[in-house]
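One protein chain omitted, others in place.
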Amino acid sequence: MGKVVPAEGDLLRIIGDGEQRPDGEVHGLDEPALLELYRKMVLLRTYDERSLVYHRQGRVGTYAIFWGHEAVQAGSASALADEDWIFPSYRESAIGLLRGMPPEVVLSWWRGHPAGWWDPREYRVASITVPIATHVPHAVGLAWGSRLKGESVCSIAYFGDGATSEGVFHEGANFAAVLQAPVVLLCNNNQWAISTPLSAQTRAATLADKAVGYGMPGVRVDGGDVLAVFQATAEALRRARAGEGPTFVEALTYRSAPHATADDPSAYWDVGRVEQERENECLGRYERYLERRGLLDEGLREEIRAEALERMREGIAAAEAMPAPDPDVVFAHAYVDPPPTIREG
Amino acid sequence: MGKVVPAEGDLLRIIGDGEQRPDGEVHGLDEPALLELYRKMVLLRTYDERSLVYHRQGRVGTYAIFWGHEAVQAGSASALADEDWIFPSYRESAIGLLRGMPPEVVLSWWRGHPAGWWDPREYRVASITVPIATHVPHAVGLAWGSRLKGESVCSIAYFGDGATSEGVFHEGANFAAVLQAPVVLLCNNNQWAISTPLSAQTRAATLADKAVGYGMPGVRVDGGDVLAVFQATAEALRRARAGEGPTFVEALTYRSAPHATADDPSAYWDVGRVEQERENECLGRYERYLERRGLLDEGLREEIRAEALERMREGIAAAEAMPAPDPDVVFAHAYVDPPPTIREG
Amino acid sequence: MERTLVEAVNDALHVGMERDPTVMVLGEDVGRAGGVFRATAGLLDRFGPERCVDTPLAEAGILGTAVGLAMAGWRPVCEMQYESFSYPCLDQLITHVGRYRWRTGGAMEFPIVVRMPTGGGVRAPELHEDSPEAYYVHTPGVKVAIPSTPGDAKGLLTAALRDPDPVVVLEPKVLYRSPRGEVPEGEHVVPLGRARIAREGSDVTLIAYGAMVPTCLAAADLVDESAEVVDIRTLKPLDEETILGSVARTGRAVVVQEAPRVAGFGAEIAALLAEKAILDLRGPVVRVTGYDVPFPYWSIEHEYLPSPERVAAAARRVLAF
Partner (left out) sequence: MERTLVEAVNDALHVGMERDPTVMVLGEDVGRAGGVFRATAGLLDRFGPERCVDTPLAEAGILGTAVGLAMAGWRPVCEMQYESFSYPCLDQLITHVGRYRWRTGGAMEFPIVVRMPTGGGVRAPELHEDSPEAYYVHTPGVKVAIPSTPGDAKGLLTAALRDPDPVVVLEPKVLYRSPRGEVPEGEHVVPLGRARIAREGSDVTLIAYGAMVPTCLAAADLVDESAEVVDIRTLKPLDEETILGSVARTGRAVVVQEAPRVAGFGAEIAALLAEKAILDLRGPVVRVTGYDVPFPYWSIEHEYLPSPERVAAAARRVLAF
């Protein structure tokens, strides 16, 4: 058994507020990398905002909005090595874009089109997991199994605050610790599970406290600070690669958008709080940081946004250009070697 | 959410070693109560030792031995009020005896005889739970549901170290904390799950550390010290009744007997360690304590043991005198209002 | 009064909780949000946070806690947000909900209701369109009902709320919002274990439940011969009499189920006929079912779901036999 590793109570932050709180030091990111990180955030933000428009236009189905969670996704994913695996929930549906997946693949997933299928090995991005927390042990098994084969591959599993209540989260986290799997358990604590607030989900003071029960380090980071998320993830990965096992990272955010397009939060959320959270949203914070460092100006911002917008235009066009699926695909892929009666129904 | 309640790292102990470590103060137990507690331990010990004999004689089937765990069971159960509910695992199969359940009922359970059924309300002892940890949410629901009805009823769930790895333990513990259910989660950490040692079950420094992740108090107690177990449970119950919610109690013991009659531990355990644990077993420790306090002597001990032995003799006789079950009982009780076709097979 | 199926469910809960103060509802988002389908709307305001409880996100925890609540004298009604998210509670259902009364020698009752939306046809992401009824029906100690009309949705749920045994009620989500149907005000009970002749006919019997009932009614319009449609309504206990009676009259049967074919509930119906209607059968018992594959991505779900055309074709096959 390991020694107790008390959870890091206060939030790791790097980006200052431009006033009292100064910007902190950032390690492992030179200026091109800082801009690359910005490009990734813009790409995700654009994917999300366009998806909402496409949904209203009836061009994609139900969609799980991740507006305001771009820092968590881009910051953590940027800390990964190419060979590391990503295990997304529906909330990180577009994270494959950061690994070069074309937007039309993700758009097709939300369009209920088989073109939304991809080969996880191609991007080292596992399939989008819909049932809460059920992918946590998958990420553990992949990381552990790779280590058993002598490969230096880590994995990261994304899940929410509500997911920490599921038994399978617990079982996966415990396996990770016992097997010392090189995995990062990244909890996007956006403080809501649909209509259920964090206070009805747990009595723990912080979700990072859960790490104590597994004998693994638990750290808390400001999920609106892309650099802090990058750093916390990089440190967790360093530990994992060094054979020091898993880390639980709690990225504190706030779900300042509906749970999904089908959700009407007016019944349960606090509009004032949402407004305030939206003002302080992660992309704007990072833009102001880059501006303070003289790395970003109006022109470059517009250029980067235009680029992303163009990719989405191409993406939705490509998705809509997909031929209607061959009905036969219904019978494909369930088995490598299907029962002879598979077409009976 | 609650504030962090760090787990109590070091073991609560009251009974001294008769040498350097003096006996501690015990609260809430006068001398008759101390002897009553002894009677209960002897009854459990006798049940266990006789069951092993009966098993060898083919008079009971597979049996889960609890030799050496009597202090955990008697100490905690004695702290309960009559109206409080007990949720036992197979390891606490005979705990009903402490609530006046006749030994033949428990013996019948191990004899696979329906006379092993009982009405939980009669003793406020739930049915023996075989699937690991699945009864944890039951204890939570009973305690919470009683409180919702304005009744001052607490419950205690018994489970092992291995049980803490199950998802349903996690879900139940989290519900307990969130609902502030008046329940005691009593983990008998005997450091083995059949052949699996604690070190392969968790990386946590102590199992009590798990409480931190639920935002509930976690305490550790010497499970071989019946007075310490009593005190820790009494304190947890005080808290529960005061509306302060659940407590996780880790009773540290050692499984110095096979997992069950079917188990051959020679393949995996350390005989030396087992010997040493058996020397220091809980009943002997309590006897020496009572002797030091002048409450127990040879004569009284023999009298109490004889009493218990007599109850077991009557118990096995009664169990063996049970008529063979009416075959019809197969169809009884599955439904209050069974489907008309229930006898078709 | 005309209501949607989900409104009928909501009505049944309001009436049932008013009538019996021991009924309480628990689940994910059943309180503040009133349920993702609004099935529990208004319960929190009307009956308070002690009888309409937003739980943590943990299905086994919900059902396991319900077992304890039942022991404390409550009648817990657990909502599983979608059928596919009920799988984590199968262990509690099989090992405890269906066994606990038996384990007490009949001393205690466990009147637990588990309700959930079920089935496809709603163009939702993966694992929002399964049909898991076979898992439930195969589990001893548990009863299973599945309405196909708003009236039956209220009546069967009301019966479940009064039943002494655990009951799983599956609500076809494709029927939640339309069509509307007549729903009696106030107390309305449809006893468990009684099938319904949804349409009378003389040449072939189409046997179905839930969302496949409207499919069979549409299919009945497509065949030239006269098709009778039996809405099973309760999968356990099963109303063998009505099913056998219909097949005795028509001599021909088509069994329709949305779930994957292999070992689905339709097989139980076919087995019933093979054992108890063998002399009545003038042709094979043909099943029209989902396939032994995961429910497809929604853009092609119509290729998977039994359609009136597929059912009609099967009926013609049997009729031509």
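Each chain gets a letter, A, B and C, in the order it is written, and its residues are counted from 1.
Following the convention adopted for this analysis, a contact is a pair of C-beta atoms (placed from the backbone, for glycine too) under 8 Å apart; a residue touches a chain by one contact, two chains touch by 3 or more.
Just so you know, these numbers come straight off a predicted model, no measurement behind them.
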item	value
Chains on display which the left-out chain touches in the complete complex	A, B, C
Of B:Ser51, B:Ser78, B:Ser165 or B:Gln231, the residue in touch with the unshown chain	B:Ser165
Contacting the left-out chain in the complete assembly, out of A:Val42, A:Ala143 or A:Ala251	A:Ala143
Selected residue (touches chain absent from view) among C:Gly73, C:Pro191, C:Gly245 or C:Pro294	C:Pro294
Contact set of subunit C toward the excluded chain (per top definition)	60, 84, 87-88, 90-91, 94-95, 98-99, 102-103, 126-127, 132, 134-135, 137-138, 140-141, 236, 238, 259-260, 262-268, 270-271, 273-276, 278, 281, 283-287, 291-294
On subunit A, residues whose C-beta touches the chain left out of the figure	85, 114, 117-122, 126-127, 131, 134, 136-146, 148-149, 153, 155, 167-168, 170-172, 174-175, 178, 332-341
Contacts of subunit B with the absent chain, listed as residue ranges	61-62, 90, 109-114, 116, 128, 130-132, 162-163, 165-168, 193-196, 200-202, 262-263, 267-268, 324-325, 327, 329-331, 334, 339, 341-345
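Simple rule for what comes next: only the chains that are shown with their structure count from here on.
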item	value
Distance between the centres, which are taken as Cα means, of subunit C and subunit A, whole angstrom	36
Inter-centroid spacing, subunit C versus subunit B (mean Cα positions, whole Å)	41
Length of the line joining the C-alpha centres of subunit A and subunit B, rounded to whole Å	44
Where subunit B touches two or more other chains at once, by residue number	167-168, 170-171, 174, 178
Of all residues in subunit C, the ones touching two or more other chains	55-56, 58, 60-61, 88
